[in-house]
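Every protein chain of the complex appears in place save one, which is left out.
The chains carry the letters A and B, assigned in the order they are written, with residues numbered from 1 in each.
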Amino acid sequence: MNARYYTLRQADLPALFDRARGDYDVIAKRRDANGNLCYGPATSFADVDFTAEQPRLSAKACAFPQIEELTRYRREGRTFTDATPAAPARPALLFGVNMCDAAAFEILDKVFSWDYKDDPYLERRARTTLFALACDALQIDCFCDRLDFPTAAVDLIAYRRGDDYLVEVRTEKGAALAEKYAACFGPAPAAEATGPGATSPPAAKKPPLLEEARPQLSRSFDHEDWALLAGTCVGCGTCTYLCPTCHCFDIQDEGGPAEGRRLRVWDHCTGRTFTQMPAHQPRDRQFQRYRQRLLHKFWYYPERFGPILCTGCGRCITFCPVKINIRELVEYFGGLKATPPGGARRK
Amino acid sequence: MTPLNAELQAAVRRLFDDGRIQYFLGYVEDYGHTFPAILTPASDLARLTFDRRSYHNLARFLDEVRGAKVGLVCKACEVATLNVLAAENQLARENVVVVGVPCPAMVDPGRLNADSSVPAGDDPALWQEKCRRCPERNTPDADVFVGERVSTPPPAPGWPLLEEHERRSPAERRAWLAAQLALCIRCYACRLVCPLCYCRQCFVEDNKPQWLDKSADGENNLHYHVIRALHLAGRCIECQECSRACPVGIPVDLFNQVLSRDFAQRFGFAAGRAPDQKAALVDYQRDDKEDFIL
Partner (left out) sequence: MNENLYRPRLVRITDVVDETPTIKTFRLAFDDGDRPDFKCGQFGEFGVYGAGEAPFCLAAAPAHPGLEIAVKRVGKVTRAIHNLNPGDVLTFRGPFGNWFPYEDFKGRKLLFIAGGIGLAPLRGLLWTCLEHRADFEAVDLIYAAREECELVYMREVEEFEKRADMKVTLALDPVCGPDLIPGWRGRTSFVPPILEEERPSPANRVVITCGPPIMIKLVAKSLLNALGYEPRQIWTTLEMRMKCGLGKCGRCNIGATYVCKDGPCFSYDQVLAFPQEF
């Protein structure tokens, strides 16, 4: 379908929000109890922070919540009755989501829909409309300019134009929203009626794409510098849980033998027990677990499904307790850079 | 490169060349950040630094180089940690070369500039909270000291964050706590940066019995933080790495401060003063107060 462009004035944002709230569960950027930016349900525009600033957690919980009930069981004599929870009734609108977070859904769709259809994820995904707000510039840690992440499934994108926005409609879902709330949108300026004058983020000179690291990366598994460069990884779940594309999960029963729930919960492959078996642990050193995460994102996933499992949001660098830098490590082990980050080297 | 860093790099190079150490745990600066690194004789030391973003507790990484001769640059925080580890038979102090430095007080990560650089000026309001209470800027018991010793400003008394919290009513405290615990995503960054959480299998990983559900809900989160604090009772040296590491900004170390204050006020005890100091919970004095026991 043809992309269509509109103007959205800053002054019309509250009206757009209020109308949308009548039809959608709106999830927008807002401040949490500590004043940090997060995605959360918003029922009043006064709570919304319509900014390109990056919330600490990504938006993946909209389709892949941290705790998801798969079934609820109850013992009946020697057997059980169980039931799956009802799907949320209303559609959801991600209002002002970062591009790096919005693009992640198309990447995640691959693993959740190949072969077996993951109904819990796909149903939430189908009911969610993505209305992105594009950034104006890269921050210190983000590196979306080093990746070609997919944006075809981002339903609408707002680009800043002074105080107002140029809105690009990219999908039928986006077109439906723009049509429903047509009163909030105006025609795009003639110069941009067929395309935004500037892309987001501003693409100045482009250093090599991280995709180019893959051939060398796929030969780097036994490189002797992994133990030092990934040796400070503490094995927490920060990078994984904040990441828009990480999707490893666990299935846990919680409750008791008489009644309870079987849940899907987030898990992290960097954790010590992730592959722990009673008699065998294939990744018993921390650097092996970190290596798994990096190679999964930049080699195994694209080999299997096409896109790199990363949108360059940089959260894993910003919030890593020890500032391990996945971009630098991909460059080093992928042969795009000769010197290791920080200078640590074994040889 | 600062004079301190030049001296530090030279000292570490000497330690390697003399064969006194096989690994060095230090901070390096790269891609706009300062972060811990494990360095070997083959490493390039040009990025080795000690600056106002050297937050980490490098004693945490001793386990990665277990069995080898290791050196590490220490603040007073790390030395206190080494003392507790030695008292708990987790390390042989003679295998560790402590490189001491004059600590300039760390800048609160939340107060760094957007590009991660350190803001100008030395207002204590910019510092990490623990640094305002620090009694010793110059690393005690260092094997090698680099740089010029500095004077230590008088430490702020008491536990100001705790006292501020306790000025709230019980209902306000409950609400605040519930709001903080609702943010917790059980990433375990707090536990995993702590050098004293060194159990091979932590209680959170047990499943026979399973003490905690894996769900990151308020009740399980509360139990996790409280139990972890209790496991650190009388051991925590208040490096505040747990709070610094929390990706959602929970001041996790407040749980630990409650207990540290109890030990200080009731028993005159602080962890990490000496490598042969018995842990508070495995020792007693004849004149210990018992007025809280029925």
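In this text, a residue touches a chain if its C-beta (ideal position, glycine included) is under 8 Å from a C-beta of that chain, and two chains touch if they have at least 3 such contacts.
Note that the structure is predicted; figures quoted are calculated from it, not measured.
Asks: Looking at A:6, A:39, A:165 or A:274, which residue reaches the missing chain?
Replies: Missing-chain contact among the listed residues: A:274.
Asks: Out of A:31, A:160 or A:296, which residue would touch the omitted chain in the full complex?
Replies: Of the candidates A:31, A:160 or A:296, A:296 is in touch with the missing chain.
Asks: What is the set of subunit B residues that contact the non-displayed chain in the whole complex?
Replies: These residues touch the chain not displayed: 207-208, 210.
Asks: With the missing chain put back, which residues of subunit A would touch it? List them for me.
Replies: Its contact residues with the unshown chain are 70-71, 73, 75, 78-80, 82, 84-87, 111-112, 114-120, 123, 221-222, 247-253, 255-258, 260, 262, 264, 267, 269, 274-280, 282-283, 288, 292, 295-296, 299-301, 303-304.
Operating definition for what follows: only the chains that are shown with their structure count from here on.
Asks: When the centre of a chain is set as the mean of its C-alpha atoms, what distance in Å lies between subunit A and subunit B?
Replies: Chain centres of subunit A and subunit B, defined by C-alpha means, are spaced 31 Å apart.
Asks: Please name which positions on subunit B make contact with subunit A in the complex.
Replies: 28-40, 42-48, 56, 60-61, 64, 114-116, 176, 179-180, 182-183, 185-189, 191-193, 205, 213-217, 241, 244-245, 247-250
Asks: Inside the complex, what are the residues of subunit A that reach subunit B?
Replies: On the subunit A side, the touching residues are 32-34, 36, 56-57, 66-67, 139-141, 228, 231-232, 234-238, 240-242, 250, 252, 254, 263, 265-268, 271-273, 286, 317, 319, 321-325, 328, 339, 341-347.
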